[in-house]
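Notes follow once the structure below has been shown.
Missing here: one protein chain of the complex. Every other protein chain is in place.
Here is subunit A:
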């Protein structure tokens, strides 16, 4: 067991070079890891952040799987797909991949997230649960030889039941042997003994023999002990880290990153959605925005659009959020100026348009000032926005308003009063992105089924991702499919 203080001191900024962090160690002999050795080597701030964000993407999907009542098998399939994209982790036998780099990223991401998630009991609980599920999925899919080697390298606090004891309880233990027709089955079965309270799920299902507070676990149920040990150790490590966190807090540069990560769990993964003009928003003109909004926009942007049409005006943050959203959607600078000029016509700000707002629009396209090409705001940023943010969050405490906004925006696409309780219950759980994802599913019934999210089980994490997927699905539906259905 490592010391918390020691552990946190290992992530320090290099004085010589402020772009790298000094991190040591990192055990990478096996694909599976109990994360009992904090990594100690130099990483860039970018590496620090991306390793954590990519892992968080997976964990947030696992969490929303639970919120959406996916089965373990569905969660597993979804996680395997997502891990393939963002966090590949190959076995020792894999060729043509940099196994060490994969494992380094896996370790680093885990330990960075520990720092972000150790800060409250609630975050710790959720982190342990999601990490536990990820571990379980990897354990189940691991190469059996490598898994055995990994297991024998660790101490799981189990006691092997020796021959004498096995004989003493033969009558009872033989009940738990899987194949009763094989006369040697009992002889060949190995049993382990652990305190019953460490494996409550096996006890509950009477899958183990109980004696004197110990559960006698047949070899094939070994995995349950390992999952329990993984979660128990992680919980203890997080608690230790949380006590030592003031030490890390001095590293002020990391704090905003850590804060952001912790919030990412509720918001889904903060991602910058880079819309590719070729596939989705090709040639979008100012005139098209009205109909696009009705068919493809998430509630946040629907609400902004409706307000703009109603008021012929929009305050700073609304312009910022909506403007960037439209830019990434594919509205060119000229079309954007045309769109905004038309929208403001007859409103209170019409006369200021050319003087002030035009500049701002050009600025947001990177054509003025610092010439930055600003990305559109993601769900996480919209959650924390005070104005023009995520309506699921901002209207959480006035459910009637939220419900009527949902109905007026989406009833044309098939959302009914009957869908509201489910959406509202996610809102009450503060799972805003789950609520939004569910609305997407309901309004695209021909293309996605419940639980599919935006496809492949992905949840909404960015308004542009929502809109782009919606447009993409519509295009697919219109184009005749070439492949044969099976």
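We adopt the following convention: a residue touches a chain if its C-beta (ideal position, glycine included) is under 8 Å from a C-beta of that chain, and two chains touch if they have at least 3 such contacts; residues count from 1.
Everything below uses one rule, namely that contacts and distances are computed from a predicted model.
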item: Listed names "RBR-type E3 ubiquitin transferase", "tRNA (adenine(58)-N(1))-methyltransferase catalytic subunit TRMT61A", "DNA primase" or "Interferon-induced protein 44-like", with the criterion being the UniProt name of the chain not displayed; value: "DNA primase"
item: Touching the absent chain when the full complex is considered, from A:41, A:156 or A:214; value: A:214
item: Candidates A:204, A:400 or A:418 - the one touching the absent chain; value: A:204
item: Absent-chain contact - pick from A:35, A:48, A:150 or A:196; value: A:196
item: Positions on subunit A where the hidden chain makes contact; value: 120-122, 171-172, 175, 195-197, 200-201, 203-204, 206, 209-214
